[in-house]
Each structure stands twice: as structure tokens, then as C-alpha cells.
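In this view, the complex is presented without one of its protein chains, the others remaining in place.
So, chain A:
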Amino acid sequence: MDNHNSVSGENRWRDLDKLLVRPGNIVGPNFEPGPQLRDDLQAYAKVLVVGAGGLGCELLKDLALSGFRNLEVIDMDRIEVSNLNRQFLFRLQDVGKPKAEVAAMRVMERVSGVNIVPHFCRIEDKNIEFYGDFNIIALGLDSIEARSYINSVACSFLEYDSDDKPCEETIKPMVDGGTEGFKGHARVILPGITPCFECTIWLFPPQVKFPLCTLAETPRTAAHCIEYAHLIKWNEVHGGKSFDADDPEHMQWVYSEALKRAELFGISGVTYSLTQGVVKNIIPAIASTNAIISAACALEALKIATGFSKSLSNYLTYNGAEGLHTKVTEFWKDNDCLVCGPGVLIEVDSTTSLQKFIDLLREHPTLPISKPSMVHRGKNLYMQAPPILEEMTRSNLQLPLFDLMGRIPKDVIHVTGTVTLNDRKTSALRKLRIVFKGNVDGVADMDMAGGA
């Protein structure tokens, strides 16, 4: 970063203007080139960066230098010494401070005009309105859980019209980066248009889990010794105390136990960093991979916002282990996806009881589903089994569905039940978009029959 010239000087936006001011051929829909576009990008585009680690640091810097001015970043971690080799916004004196806060401060110091609001907390601590405020969400994460969570949040804004077409103004675009050593991916998720994270969760290989009896009886590798100390020995010695992978003392204990075990079985290769790697399931991060993947993500964010070029469609993989290999694959969305799919639109009278609704489902023309169990926003409305849950939810059958769903005029429920396809009975889990008719407080206009 050349501080006195490119980042704040006269010709600062020369390169960006080449993209935004000139017309082009392979542009996105509604691309309107001109200086106004750059001004609008700076004034209106609001991007959330999730994660301020290896990818997050790069993303913040790239987005700031690409003309975005309204950024926020969320991360629950504090800076560790081992981060410093690649999380280039952090210095030795920052160790122990929140990553989000330091990253935001450093980028603001270097790139004039950009405003970055840090959030030092868990992604689950923010309510849905917080996420609703952003135009684009950029993910720089290393866990499937966190991706899955943000994905479900972003998809929850999506509404469909009565023809099951996604309403454009409700689409919350995401760009997702991920790296493992010399490999990485960058993808664009436009919920309702391109596959969401759950549509393609199979892209993530399952974590390797060693059989416990191998760990206990016949360890053969350093990783076996580490997992023995972590999964078996820890409980044996510490009883009820649960293991905390972020506590250096706990990690040190596992390391020394693993070392003892390795000695006993004549196995070599147990180190502290391998212990961390195995226990936290981390693969060493490579700075250049993070830089390449983040650059691809930042570029996609800029494309989504301005339309200067068509979006990546829709999944880029990069492998720099031997030479360089990169490829773009177009994955298809799963129309039956419970998270991003439209589900089945059903209109119900607001006085309908749950029992009556169950009867309606059995007779429904496109969705005959019998013996349904139903859940709404984490609340089980009715369960067919096991008997204990059936008993606990049975009294709901006589209550109006509208009341059970918190008197929300339109919302989503999920139903498990039996469907008959070509005379064969199969079990199915379906998403239903319920729209209430009749006396629904405060909502006169039912034309927007949608529901997230």
C-alpha cells in the first residue's frame, strides 16, 4: 500500500473508474456506467465482513481499496501470536486485543474515507435486523457451522412471490471464501438464484474421525495419540470438566499427555502445533492463498454492487499446491432446499385449528401429506412421535394455527410426514409458506403472498 499516492491521492480512483465509468460487453444486468456509480457505491453499499482472521483481514483491505466505504466486521476472537505471520493487520503489541477492533482501526488508518464498524462478539449474538441492514455479506470463515448459520440468516430474508419466483429486493447476496493450506474456494451465493450453502453442503468432506477403540488400544500415528489424550484421557483425569480448545493450559495438557502416549507406543511426530491442528481440526493457513481467495471475493462483491461485470457463476476453486490450478464450476440450486427453496404456498383461514389444518394438508392438491409433525421457528407445534412429545403437543391440535404461530400474517413452517408418490409411501420434510386469510390484525394487503 503506497500511502501518499494511490490510497489517498489525486488519481486514487483511476483504476476503479476504468471498471465503473466505461461501458462494457460482459456486464451485469442494470449496469449504468458513469461517475455516479462510483459515488453511489461509496454512499450506499454496505458490506458486512464475517471473520477478521486470515481471510477477513484481506477482505477488509481489498474492499476498502475497491471503493467500498461502509464496512462492518464481526469476529469473536482475540489476536494470538501465531496469527501474526498472515493476519497482516496485526502487530505484536496487539496480541490479546479483539481482532475485529484492531483490523477495523488499521484499515481506517491506511485507507482514507473508509468507515469500518467492528463488532467483537459471536455471530449468534446479533439479531436478525443487524444482518438485514447489509447489502452484501462477505464470509471469511473457517468453520462449517458458522457458514451454515450465516447462510440460514441471509436466506431468511428471501421472499417468493405467488409464482414461486424470488423477489429481487429480498435477496441478500453473499460472497464466501475458504482456504485450507494451498487450496481455496470463492463462491457467490444469491439466495433463490444460485445454490445456497445447504444446497451444496456435500462439497465439504466429512471430518476424519478415528475409531475410539483404535485410539484406546492400537494407536499408530501421532494424531491417534493426540486424539487419545483429547477424547479419552481428558475425561478420565478431569471428570466433569469440559475441554476448552481455546484454553492454552488445556491444550498444553493434551500435548504433554499425547507425548507420553507416543513414547509408550514408539510413535514420533507429536508437536504442540500438530496437537492444536488435530484438536481444532485446522490445516495450516497460507498467506498467499488467503490473499488470492479474498481478492476473488472482493471482486465479486464489487460486481454484485455495481454490475460492471457478470458475477462468477458460481463456484471457483483454486489449488496452488503444485503449479496452479483454478476452475469455475456452476452448481445448481436444490429447489427442495429447506433453507433457500420456495416451499409450498398455502393459504389458510386465520380461524383454522391445527387439527383442521392437518386435515387440509392430507387433501392438499400439490402436497398431500399425512401424519404430519410440524415445527415453527423452533417451536414444535405437533409431533407424531415419540409418544412423550405427542402427548406434550396434543393440546395444540384444538388451537388456531394463527395463534400458535404468534399471530404472524405470513410465515414459514416445516412439516415432516408421509407423502404418496406413484402409490409408494415415503417420508418427506417440506417447507410451507403459510399465508393467513380473514381477520389478521394490521395487514390489509395480501398481494405480497410470500413469506421467507
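Keep in mind that, in the parts below, a residue touches a chain if its C-beta (ideal position, glycine included) is under 8 Å from a C-beta of that chain, and two chains touch if they have at least 3 such contacts; residues count from 1.
We take it that contacts and distances are computed from a predicted model.
The subunit not displayed here is recorded in UniProt as "UBC core domain-containing protein", chosen from "NADH dehydrogenase [ubiquinone] iron-sulfur protein 1, mitochondrial", "UBC core domain-containing protein", "Ferritin" or "Enhancer of polycomb-like protein". Residue-wise, the contact with the chain that is not shown comes from A:201, picked out of A:21, A:201 or A:344. Touching the chain that is not shown, out of A:51, A:192, A:307 or A:409: A:307 (per the contact rule at the top).
Considering the full assembly, A:406 is the residue among A:269, A:284, A:406 or A:438 that touches the omitted chain. On the side of chain A, touch with the chain left out of the figure occurs at residues 30, 37, 40-41, 44-46, 127-129, 133, 135, 144-145, 148-149, 152-153, 156, 168-169, 173, 198, 201, 204, 206-207, 209-213, 216-217, 231-232, 235-236, 304-307, 338-339, 373, 375, 377-380, 383-386, 388-389, 392-393, 406, 408, 414, 416, 427, 429.
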